[in-house]
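Take a look at the following structure, please.
Excluded from the complex is one protein chain; the other protein chains are retained at their positions.
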Amino acid sequence: MANRVAICAVAQTPFSANKWDVRAQGLVWEVVREVREQTGLGFGKDAIQAAVTVSDDVFDARTISDGAITDVVGAHYGAEEKVAADGAQGVYYAAATVLSGHHDVVLLVGHCKESQSASRNMVTHLAFDPFYTRPVGLDYLCAAALQAQAYMARSDVTEDQLADVVVRARRNAAKNPVAQETRAVTREEVLASPMVADPIREAFMYPVSDGAVAMILASERRAQEITDKPVWITGLGNCYDSFFLGERDLAGNFTLERAAQRAYAMAGISMPGKTFDVVEIADQYAHQLPQYAEGLGLCDTNGGGPWLAADGPDKQNVNLSGGMLAGNPLMLGGLVRVAEAVIQLRGEAGEQQVSNARRAVAHGATGPAGQLQTVVVLEN
Amino acid sequence: MSKEKQDAELIVSRQVISVPQRFSTGPVMGRFLQELRDNKRIMASKCPQCARHHVPPREVCAICHVEATGWDELKQEGTVRDFDVVYYASPDPLTGETRRAPYVICWVDLDGTQGDAPFWHLLDVDDLSKVQRGVRVRVVFADERHGTTEDILHFAIIEDSASENQ
Partner (left out) sequence: MKNRNVAIIGSGMSKFSSHREEVNQPEMIHEAVAAALADAQLGLDDVDCVLHGNMELFEMVHQPDMWHVIADGGWGKSGFRLTTGGTTGATLACAADNLVASGLHDVVLAIGFEKLQEGHTTGGITNMADPLWGRSLQTGALTGTGAQKVIDEFGVERARLAAMKYRTIMDEHAMRNRNAHRRLRLERQYIKETAENSPPLAGELRMIHMCSQSDGACAAIFASEDKVRQFGANPAWIVDHETVHREETMIFGSQVSTQRIAAERLFGRHAIGNPREAVDVFEMYDPSAWWGLDWLRDFLLLEGDEHLKMVENGEIALDGTFPVNPSGGVIASNPIGATALVRVVEAAMQIRGTAGEHQVSKPVRRALASGFGGTLWTVLMLLSKEKPACGGVAHE
């Protein structure tokens, strides 16, 4: 690769279940202001040259919803392009705009308020085709439940183990200043939470969440001017699976394996299980933590259960941020994962800091049961 | 496949899709709507750097890229900068109702506004020939207000100025 691209600053709003007191413009301003303060950058030819935004018209209930934040992201008589998928896709695309040579400094910002709609399931229900999968009643929750059924049957991961995933997520989240669900829970409490879509219990689900994340990406020359702690994006990969759930191996990781392979090839990584100091997985549902760990090559295929049993997540520093189970809106899960990995690689993770953290992998998922997944490798 | 069979097989699925929303207004837009509803005041945000107004208010000045921290009350009379006589009314996406056409929408520079911040609303007029750029108008509030666009019924032409322009 001729050019290199680094993340120079990140900012996140605290995530919470219902940010009723602020609208999208305000949320985005919080994080844009913060990354600008961190870097001293304004907007213009020699500063932030363009914005890549991440949001979704259906969640925002507004056509061309990026039109609401043009002024906030400095795109009045400037450039802005919107990625309408999980925020890790925004990281990939923003990196591409810098690597292309078209821009040197790009602002990346994502926002989503799941609390705005009566139910996020009503939104994701609309991702299903109007003729068959929608009338049958699918939404992303049901798709995840089918995935969980398949995965748990194949992997022998138990409900107890999933409950422990949640307990651990809360414990980690409590040390994360922006995390939403920080109240400690016991395994019993988790197992007593109502069954929502068998085998997914309420406590196994990522909570309804509102928030925003901003980053500044820059080319090598500019990154070194902007920050003394650039975090280099050294690997990028994503991949689509098929749409109809019956056509997919829901217990497997077709899409994630390919996304990871592409990212790892680019970054020169051959042993993912032994390479990363920090791992951030977008675990929208508890069963996805071990499942996607397999897909990322952190443990063997079908080895998710033993991996959990052997404290794999702790040993490999997985989701020290609390992960998506701590609360991030659907559109931002992967963007937050990248942000948290960057914070670790900049040595700014406080209580949770992994010493000598040099390399991280961050993951995001879009669509039903991770139909599209994105992998980002980062190094300092 | 025969044409009859083809026609018979074309099924169309009709659906109405609605997802109830609860939009936050936030402190900036929220204050604007509250002042409309409770006090019949029209508030604008103001940029501390370029002194430009925005109505309805914005969190950030698009030109200076700083928070628009200032607040001013605008006067309720102004000058029509531009207008549209709309002959084709489309149904309101939320209510399904269609306004009677022709109707007029206009952009008004309310007195005291600084910078480019025309205020956008309907213009109530019985005689379309009275609608011209430069005509003086005033805001007409609704008696019952809820913190929405409809708290303002429309602009009305200030009659003595209309006759001057003719």
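Couple of notes before you dig in:
As written, the chains take the letters A and B, and residue 1 is the first residue of each chain.
The rule is short, and it goes like this: contacts are C-beta pairs under 8 Å (C-beta built on N, C-alpha and C of every residue); 3 or more make two chains touch, one makes a residue touch a chain.
This structure is a prediction, so every number in the text was calculated from the model and none was measured.
Note that of A:Glu30, A:Asp56 or A:Asp164, the residue touching the chain absent from this view is A:Asp56.
In the complete assembly, the contact with the undisplayed chain comes from A:Ala96, out of A:Ala17, A:Ala96 or A:Ala309.
Touch with the hidden chain on the side of subunit A covers residues 1-3, 23, 50, 56-58, 61-64, 66-68, 70-71, 75-85, 89, 92-93, 95-102, 123-131, 236-244, 254, 258, 262, 366-368, 371-372. For subunit B, the residues touching the chain absent from view are 10, 12, 17, 21, 23, 25, 29, 33, 56, 58, 62, 81-82, 84-94, 105, 107, 116, 118, 120-122, 148-150.
The rule we apply is simple: only the chains that are shown with their structure count from here on.
Centroids built from CA atoms put subunit B at 38 Å from subunit A.
Residues 19-23, 25-26, 29, 33, 42-43, 58, 61, 70-72, 74, 76, 113, 115-118, 122-123, 126, 130-131 of subunit A are the ones that touch subunit B when the two sit in their complex.
On subunit B, the positions that touch subunit A within their shared complex are 13, 15, 17, 19-29, 58-63, 65, 67.
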